[in-house]
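Only a single protein chain was left out; the remaining protein chains are all shown in position.
Letters are used for the chains, namely A and B, taken in the order the chains are written, and counting of residues starts over at 1 for each.
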Amino acid sequence: MTVPLDSAAQLSQLLTSGEATAVEVAQEALRRIEASEPAINAFNHVAGEAVIRQAEELDKRRSAGQPLGRLAGIPVAVKDVLCTTEMPTTCASRMLRDYMSPYDATVIAKLRAADALLIGKTNMDEFAMGASTENSACGPTYNPWDRTRTPGGSSGGAAAAVAACDVPLSLGSDTGGSIRQPAAFCGITGMKPTYGRVSRYGLVAFASSLDQIGPMSWDAADNALLMSVIAGHDPRDSTSLPAAVDDYSLAVAQADVRGMRIGVIRDQLENPGLDDDARQAVQAAIDVFRDAGAELIDVRFQYSRYWVPTYYIIAPCEASSNLSRYDGAHYGFRSLGTREVVQKFGPLMAMYCHSRDDGFGPEVKRRIMLGTYALSEGYAAKYYTKALSVRRLIRQDYDDAFAKVDILLGPVTPTPAFRLGEKMDDPLQMYLCDLFTVGANLAGLPALAVPAGKTADALPVGIQLQAAPLHEPALYRAAGAFQQATEHHTRRPPQ
Amino acid sequence: MAFSEQEIRQLARLARLELTAEEVRMVGPQLERILEFVQQLAELNTDQVEPMTTALDIQNCWAADQVADGLQRSAALANAPQADGEHFLVPPVLPGGNG
Partner (left out) sequence: MTATRDDHGRFPFETIIGLEVHVQLKTVSKLFCRCSTKFGAAPNTQICPVCLGLPGALPVINQQAIELSIRAGLALNCRIPEFTKWDRKQYFYPDLPKGYQISQYDLPICAEGYLDLPETDTGEAAKRIGLFRAHLEEDAGKSMHDETGGLTQSRIDLNRCGTPLLEIVTKPDLRSAEEARRFLLELKLLLTHLEISDCEMQEGSLRVDANVNLHISAGNQKVVTPIVEIKNMNSFRAVERAIGFESLRQYDEWEETGATIQTVSKRTFGWNDVREQTFVQREKEESADYRYFPDPDLIPVALPAERVDAIRAALGELPSQTRTRFETQYQLKPYDADVIVNQGPTLVRYFEAVAKVAGDAKRTSAWIQQDVMRTLKEQQCELNDFPIAAPTLGQLLRKVTEGSLDNARARDVFQYLLRHGGTLDEATKALGIEAVDQSELDLLCDRLLAENAKVIDDVRGGKQQALGALIGQAKRINPNVNPGQLRQRLLEKINAV
């Protein structure tokens, strides 16, 4: 490949040295997407001409010696849950099929300010609800490593776009594992930052107290580069942290785990649902870190079996509220309803109920029903408030662990990428994909998925590193060390 | 926990969803299974635990009382399913009706 679309660092070097122009990079990325899309379906929208014009502008500025942003000329794909002007924002839902946001999400504004090439919007589970990118009004995305399998979800398109070498960087969102699980399924690196580290302004909300935007890339260095562009306080987001932004690239470059205390989450390794390949990947990682000079300590979580039940109350409750705004009145899909319903409930009620029933897919409706129920009179204490209390216990588990260790090591997913359609008839089985990932969202701390091996079927397997809030640098340092010692992140799917 | 079809329809009405007969049949048992699964939490005694609504331990984020530009009306109405150039249009809000 003359234009290395699998490395932002290399692209940056070529662009700076003049060996490649932004226009060449943009054209190559568009060619590459055109070639891979029929088989992968990673994108809901590709920017096309607009990107070429932006690249021309960048090349002019570069030759004029003007200062350029950190992502100048680097193609970046963003999940279709981030609001963008000039491109539709659909959340892979019929409800927002034609929706054009009149404003840019804060992260999009930051990408533009960094001169990134916004190449397109990636496929996802509808409103980020799902673990396979099959709940999409735009059809499923296929895993570049094995097209009969899912790339994971809900940021499946963002993961597949990187894995297919369409773009070196993408942005996903993670509410219960939606960045880390697809990263693991696609053999790439994916970061779920500390809650509040990246602005949620312009991220279409699924579960507001759990959602975070994060970077996806092949290796930790590229990941840290994108992270350093999007992180930081935003006065438009009340839940944004005012803390200063660390130097993530420096942390990756340090690649040093000597003296670092790494906790191995024993109860996750002993979980009967954990696949052998995934367990072996963690075992191998333990050896890598020990050899690199880390101190490995066993950690047990008292409440880890309650993670998924807690998550599947809190997330649907918040979602049922967040998705109330899609009612056919002010924007989005509208259906006026049948005459029968109009007569029975009146024209306004008919519009509400039909717009929402026809506009949302089955999984979204299921979660709206679940959340509406769990918040309703007489049940809120039993479900919602109960889950919030358990959430505190879960956070306490983490706090206890981080009193003893610097970071935690464990699996990302119980299994490697499963076959398309395999779990579509059983919502509960799909929910259990989040077994090891929802803890970080409930506790609000950073978690990083790193490629760490492959199965006998040549499917990627990942490991998950977690740290205390705002300790992203520790994760990047460990990932840097791991990727210095291993080559999993350098493997590419067969063309 | 078992839902009658009537209860599912009522819940759907509260959530403003006009489920088809097929959806009503499907979603009842699915909800029952999920609720049974999340009911595991009942094992834990949380009487002394304060509910945790957010992972943040920050307080007070506010803005000064200063007017800033919003959207042009045309931009605000651009995504409307129906508009008259000045207003969003919706099916009649009948007097005394509650949506």
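By our rule, contacts are C-beta pairs under 8 Å (C-beta built on N, C-alpha and C of every residue); 3 or more make two chains touch, one makes a residue touch a chain.
The shown structure was predicted, so the numbers you read here are calculated from the model rather than taken from an experiment.
**Student:** Looking beyond the chains shown, say which of A:E28, A:D115 or A:E318 touches the absent one.
**Tutor:** Result: among the candidates, A:E318 touches the missing chain.
**Student:** Given that one chain is not shown, which residue among A:V167, A:L375 or A:L408 touches it?
**Tutor:** A:L375
**Student:** Who touches the missing chain here, A:H330, A:K382, A:K454 or A:R492?
**Tutor:** A:H330
**Student:** Could you pull out which residues of chain A are in touch with the chain that's been left out?
**Tutor:** Here the touching residues of chain A are 82-83, 89, 91, 96, 99, 101-103, 105, 200-205, 207-209, 235-239, 317-318, 320-321, 323-325, 327, 329-331, 347-348, 352, 372, 375-377, 380, 384.
**Student:** Suppose we count only contacts with the excluded chain; which residues of chain B make the list?
**Tutor:** 13-14, 16, 53-54, 56, 58-71, 73, 76-77, 82, 84, 86-96, 98-99
Here is the rule we go by: only the chains that are shown with their structure count from here on.
**Student:** Report the inter-chain centroid distance for chain A and chain B in whole angstrom, where each centroid is the mean of the CA atoms.
**Tutor:** 23
**Student:** Which chain A residues qualify as touching chain B in the complex?
**Tutor:** 98-100, 102, 195-196, 209, 235, 238-242, 303, 305-306, 308-310, 312-313, 320, 324, 327-334, 336-337, 341, 346-354, 356-357, 360, 362, 365-366, 368-370, 372-373, 376, 382-383, 385-393, 395, 427-428, 431, 442-445, 469
**Student:** Please name which positions on chain B make contact with chain A in the complex.
**Tutor:** Going through chain B, the ones touching chain A are 8, 11-20, 23, 26-27, 30-31, 33-35, 37-42, 44, 46, 49-56, 58, 61, 63, 71, 75-76, 78-82, 88, 90-94, 97, 99.
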